[in-house]
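Complex shown without one protein chain; remaining protein chains in place.
Here is subunit A:
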Amino acid sequence: MSGSKWNDQEIKDLLKKMPKMKSGQSAEDLYAQIQREEQKKAAKKPPIWVPVGAGLASVGLLILLLPPLLPDQESMNSSAGNEQAAYDSGSHDTDEFSSSSTESSDDRRENEMEFADKEKHEADKDSAEIFSSEEAAPEEETSDNFTASDQGQESDENQEEMESQAPLEESGETELLFASELNGKAYLSTALVTPDSHIIPMTFVLPVDFSGQTPWELYNRWAGQIDEEGLGFIEFHPISTQVENAGGNVLTANIDQPENYLEEEPTSVFEDVMNATFGNDGRVQLQLLPDEDNNSVQANEPFELDNSKKGYYIFEQSTGDYYMVQSVRSFDTVEEAIYSMQFELPDDQYENAISEQLELTVNKAGDQLEITLENSLDDQAEQEKLQFVEAVLLTAASFDFEEVIFSNVSKEPVSGIDLTLPVEVPVGMNTHYLAEN
């Protein structure tokens, strides 16, 4: 080589000459070590379903205690969530979509209900040791700004909501989160990342009352409390504890090394997680700023987040458990989203939330979405019914509908959700409960 200059080929040749480095660890040793680590972890942490089960068990308890206070079913047909919308049966748009197919659906497992029952039973057994919203209430009184009268009012409102909600009876299995289940609690919407980079939207009910905190304030405070590894996900959060509103619809996040997220991760993973975290209340822009001490990185151009108009699918675990997951793309219309949910898959590991065998019609009526089934839902397994209902409710929420009316369905509730009444849309999915650390 002449002088001090190297050329590209010489560098490449040198790299190829780098020696092989070998691990002396045997498969047996590593396997034993992994088993030991896993046993240690299992001994330390409660099972994943415990917090969820506890929350559901507490709701179940409320339901058992409340019936004497509830009015009869006839009067329970008009409200949902915090913003109530009356159903106007005469205002249907002519806008319509229908679909049908005679193809058979994929094979499904039959033991799901058994699994859910078992979880519920175990959760009941353990409920004395774990977090429930009722138990947390006294702590909140000391940690928030609500006055006693505020809390009284809150409590009355909750009571009214409980009295008028359709979906809450025996809602033991769904992991959707309804506003009426919150009892004034704040919640954090975000997404977690699986080891193979799938994005799972999650909702964490927080052990504090909602007092007007913004999504980024909640994220700054609580994202670091999520035990991602314990839930089977990779450590991703928090990306920052300094997410702020820089004015207008621009959020800024001071993070140590923005290039870690934007270049080293597949960019879409980072953006999808941010979308699920900060893109739920209308269109915003997120700008990543270098940490104050980091002079080597320039601020990135803001990028746009908008988590609306999504379709929903099933992401099934090898354990038989499943998560609701959403499309990356936003659809132009709710009809397109529902069509995709029935006949398309955006990811090879997702499953359709709506069976191809179902023939359904979609109507829009103001704040309500009406789904009319042409054939019976009763042909579906209980879990398929629930997944169908959950996916439709989430999609309706994503398109800003307030309620869903399921027409031509049987009078039997689907996993506790009474489909003969307008069903409020959920505020979250794949719900977990965070305890104060």
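By definition in this document, a contact is a pair of C-beta atoms (placed from the backbone, for glycine too) under 8 Å apart; a residue touches a chain by one contact, two chains touch by 3 or more; residues count from 1.
Throughout what follows, contacts and distances are computed from a predicted model.
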Name per UniProt, for the chain absent here [options: "Spore gernimation protein", "Multidrug ABC transporter permease", "RNA polymerase sigma factor SigX" or "Polar amino acid transport system substrate-binding protein"]: "RNA polymerase sigma factor SigX"
Missing-partner contacts on subunit A, residue numbers: 3-8, 10-12, 14-23, 25, 27-28, 30-31, 33-34, 37-38, 194-198, 232, 234-235, 256-257, 259-260, 263-269, 291, 293-296, 316-319, 348-349
